[in-house]
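Here is the structure we will look at.
A single protein chain has been omitted; all remaining protein chains appear in their positions.
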Amino acid sequence: MRRPRAREFGIELGGMEPGRYNSITDVDGVGVGHSTLIIGDDIRTGVTAIVPHQGNLYQENVTAAVDLFNAFGKATGLPQIMLEGVIETPILLTETLNTWKVADSVLDYFEERYGGAPSSLNVVVGETNGSYLTRNFGRHIGKEQVFEAIDLARSQKGRGPTPEGNVGGGTPMTGYGFKGGVGTASRIHDCFTVGVLVQLNCGGKEDLTIAGVPVGKEVELSKPPEESSGNSIMMIVATDLDANSRQLWKVAKRAAMGLARTGSYGSNRSGDFTISFSTGERSVDELVEAVPSKGDGFMNPVYKATVEATEEAIVNALFRAETMVGRDGNTRYALPLDQVERIFEKYGRHWNRP
Amino acid sequence: MRRPRAREFGIELGGMEPGRYNSITDVDGVGVGHSTLIIGDDIRTGVTAIVPHQGNLYQENVTAAVDLFNAFGKATGLPQIMLEGVIETPILLTETLNTWKVADSVLDYFEERYGGAPSSLNVVVGETNGSYLTRNFGRHIGKEQVFEAIDLARSQKGRGPTPEGNVGGGTPMTGYGFKGGVGTASRIHDCFTVGVLVQLNCGGKEDLTIAGVPVGKEVELSKPPEESSGNSIMMIVATDLDANSRQLWKVAKRAAMGLARTGSYGSNRSGDFTISFSTGERSVDELVEAVPSKGDGFMNPVYKATVEATEEAIVNALFRAETMVGRDGNTRYALPLDQVERIFEKYGRHWNRP
Amino acid sequence: MRRPRAREFGIELGGMEPGRYNSITDVDGVGVGHSTLIIGDDIRTGVTAIVPHQGNLYQENVTAAVDLFNAFGKATGLPQIMLEGVIETPILLTETLNTWKVADSVLDYFEERYGGAPSSLNVVVGETNGSYLTRNFGRHIGKEQVFEAIDLARSQKGRGPTPEGNVGGGTPMTGYGFKGGVGTASRIHDCFTVGVLVQLNCGGKEDLTIAGVPVGKEVELSKPPEESSGNSIMMIVATDLDANSRQLWKVAKRAAMGLARTGSYGSNRSGDFTISFSTGERSVDELVEAVPSKGDGFMNPVYKATVEATEEAIVNALFRAETMVGRDGNTRYALPLDQVERIFEKYGRHWNRP
Partner (left out) sequence: MRRPRAREFGIELGGMEPGRYNSITDVDGVGVGHSTLIIGDDIRTGVTAIVPHQGNLYQENVTAAVDLFNAFGKATGLPQIMLEGVIETPILLTETLNTWKVADSVLDYFEERYGGAPSSLNVVVGETNGSYLTRNFGRHIGKEQVFEAIDLARSQKGRGPTPEGNVGGGTPMTGYGFKGGVGTASRIHDCFTVGVLVQLNCGGKEDLTIAGVPVGKEVELSKPPEESSGNSIMMIVATDLDANSRQLWKVAKRAAMGLARTGSYGSNRSGDFTISFSTGERSVDELVEAVPSKGDGFMNPVYKATVEATEEAIVNALFRAETMVGRDGNTRYALPLDQVERIFEKYGRHWNRP
């Protein structure tokens, strides 16, 4: 039985409409590819690639920004994004100890796929720590997986529905004590689209809140989840709105508000980073006209979309991820959806099943 | 009929215990004083003073930090706090156009109450825009009101229960389309106390969320609230834990997560600032021992306390503020608590009435 | 005998050409006005206004940025510039304790000169501490002086040559142990103009370096300068190049490099702030074409112009400022230009006297 996404389950988060796939790939041109590596009893890892467009990003940069909300993390490439306001490579998400091998492999990708790597390249790799389920010192993610992920992100398939849960970089991750991983969601507006993809690996069970319902407190388990040694979330926000990097920086900051809605208080050793970018396909003019305001006030619907889509992407990661047994028999249990159903009824939630 | 605070109404936010007064004044030494000015039909204003301790702050600074989450605001004194990590004056909160007269009056306070103002003083004044209810160009808040507020904050009374709602700097403010103003709350832990005070003036009705319940969407009004021309929140976080300014900066960032829980998405022309400070009365040693962790990991309970207390302070502002008619007949209605009661029941909330 | 500016004296700083007035007013539309107040033996103060254009700045904002290099200062309005990337009022520079009265007076200016103040206004006032020469608790700078300064900045005269030295906000200031104050300079390029104005109040005598010559160490005084209680510099950078706020932020950061060339090491209790803005009159297209580069690389000549003009503005402040006796007989001596001439010869400098 395939586990449903939040919306298939009947949960609506916020009031704006999701896009066709309810995925970051609803932003035209954006592609996602996962490479997942499961070997024997103790390797549960992978890498996820997000491409802002289908071409050579070094030749055609996209406008971008970063929010270091809770910067306990090893993501590469962020300072230069903050300075120059652009991204010049695909964005890769992986398991923490693979960060640098993954970054290094992106050079090979440029060399082999684009006929030459530049002499300097600001490679962007985000990470969360999956060592509870995977033996991570081996650093199994290298050139093969990186090529697979980026190639897929640059294909027709990569621009369609996005696999979630135990895939790609999200493979061994934990969310609010349950099995976490990759989640995505989107929001559409007459004048723009916003899509969010997260690699969820943070939070404690007691804090989990879904649509305002204290699910974490209410779910009964035979024993409490063991603590992970790591605890982080990478949030990627894409939009087609041709906002500048200062405006995208504000957009990035709203992702932490979506995270907050799911119950996180930003625990200390968590790397809660957001990277936002724009494909630049939709001029801001229409939106400026639709939302009369001084200055950047027209961005309000974009912020709202970002908060909603981030919240839903996190919930989707929990809904789609399945129980996984990893190294040393360590086990992360999937969020028990039957309990969630009862809890939601107790809290007077009206289902909106498709 | 006195309107109840959230907890008197039976609403508990988060799981940690509040302090004696459930106020920022639960942090030992911290005092709060309001001066409220209501004149005729069109002046509805005031100023609130928060003193981190009862002495001369210029002579005995407190460690402090700032988070500029959404910096559309005119607060004074913030850059120097970011650099030096200390506060050297009381913190004043007022209506936006009074900001500078209030700051200037603090010099007089030092001259007259402490026998001399220094030749340079980093006065800290926060503001939100109350012009929907008060005619603000007149800038009625000056020396008299500033002295009254600080003197009160430095009295026995100022260290007790804190008046909320339509008082001090919060007098003319709006929260989520309802009457807003001042709110406060606290959390205690074996090893520290955290107290938060907010001057609430932000949010749209549809977004208001209380304890996860979509109260804003459910409340029925005969007509929607008119928009204010301003939209901001000042959040002040006090603790007795002797954290350093870097740690207090992390604490400050968590206040925005409490704000997010009440439904805000950080609208663009909103000044959402947090100032955090420590009275330094409790060594971190006990907490470090209680929460085994590398680095700053021991701060997690402080973050959690900050998120919870910020959320509750915001809700308290809405619960305690009464309907106010101001300039040109403009009216802000109090959050209708009878409706809130029915909505909470609909959403399966269990009352915990004292 | 009028003291010469650096260039009149024969000192050239850097290699780019200055504009017509070698002043911030070489940026078309920019005006400067000083109001200077000297009363009796102990009041030596004033205020300087810089207008980015001659109209109503609230109605027509200019793009802007801020660098908080060494943020020991009380400047108002900076957080909102950092967020929104615009300035919506004239920029005022004054003596530290007058900061808030000056800010408050700008509201009156909008009310009286533009037929109405908005209900919220992000007033920008910078300050340095002049209390060595002026009795500053009196806060003598108010509406009258602010109006005089802004009116002058908005006149034909305000757009011509800019008075330097003991004028406006610079009246009581100290630079490198000598009499400091206001200085300005500009650089022109085929594709843009950059102008800088400083209010110089920082540095120690031994550190003063002019065109690489260790003037401070070489100048002989009968006794060393007494220390001031304050120590800061405000640097304002104007350009006509239509750069965005991120690019202007980079420009602002270069002003501290110009400051460094004059020997400063950024002493701790110094407020070394830079505000940069663009009048937007020159498209970047020409410059982008003239300086082939990826990304923001075309900005290099703008950075160079900023470093040079900042260095020269600082030196101009020292050259033009005359010895001043202030409160309690405190005296700041003008940089002795006869000694400077001999020192420069000793260090092999070639005069380029006009």
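The first chain written gets the first letter, and so on, giving A, B and C; residue counts start at 1 in each chain.
Just so we're on the same page, contacts are C-beta pairs under 8 Å (C-beta built on N, C-alpha and C of every residue); 3 or more make two chains touch, one makes a residue touch a chain.
What you are looking at is a predicted structure, and each value in this text was computed from that prediction instead of being measured.
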Task: Could you tell me which of C:Ile50, C:Val182, C:Ala211 or C:Val284 touches the chain that is not displayed?
output: C:Ala211
Field: Residue among B:Asp26, B:Asp67, B:Glu95 or B:Asp296 touching the omitted chain
entry: B:Asp296
- line: Absent-chain interface residues of subunit B come out as 61, 83-86, 244-246, 250, 295-296
Query: What subunit A residues would touch the chain not displayed?
result: 68, 70-80, 82-84, 96-97, 99-101, 103-104, 107, 111, 117, 119-123, 129, 131, 136-137, 139, 229-230, 271, 273
Task: Over the whole complex, note the residues of subunit C touching the chain we left out.
output: 15, 69-70, 206, 209, 211-214, 217, 250, 253-254, 256-261, 264-269, 293-300, 303-304, 306-307, 346-349
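By our rule, only the chains that are shown with their structure count from here on.
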Statement: Averaging C-alpha coordinates per chain, one finds the centres of subunit B and subunit C separated by a number of Å equal to 37
Field: CA centroid of subunit A to CA centroid of subunit B, Å
entry: 33
Field: Where subunit A and subunit C are represented by their mean Cα positions, the distance between them in whole Å
entry: 46
Query: Mind pulling the subunit A residues that touch 2 or more other chains?
result: 250, 295-296
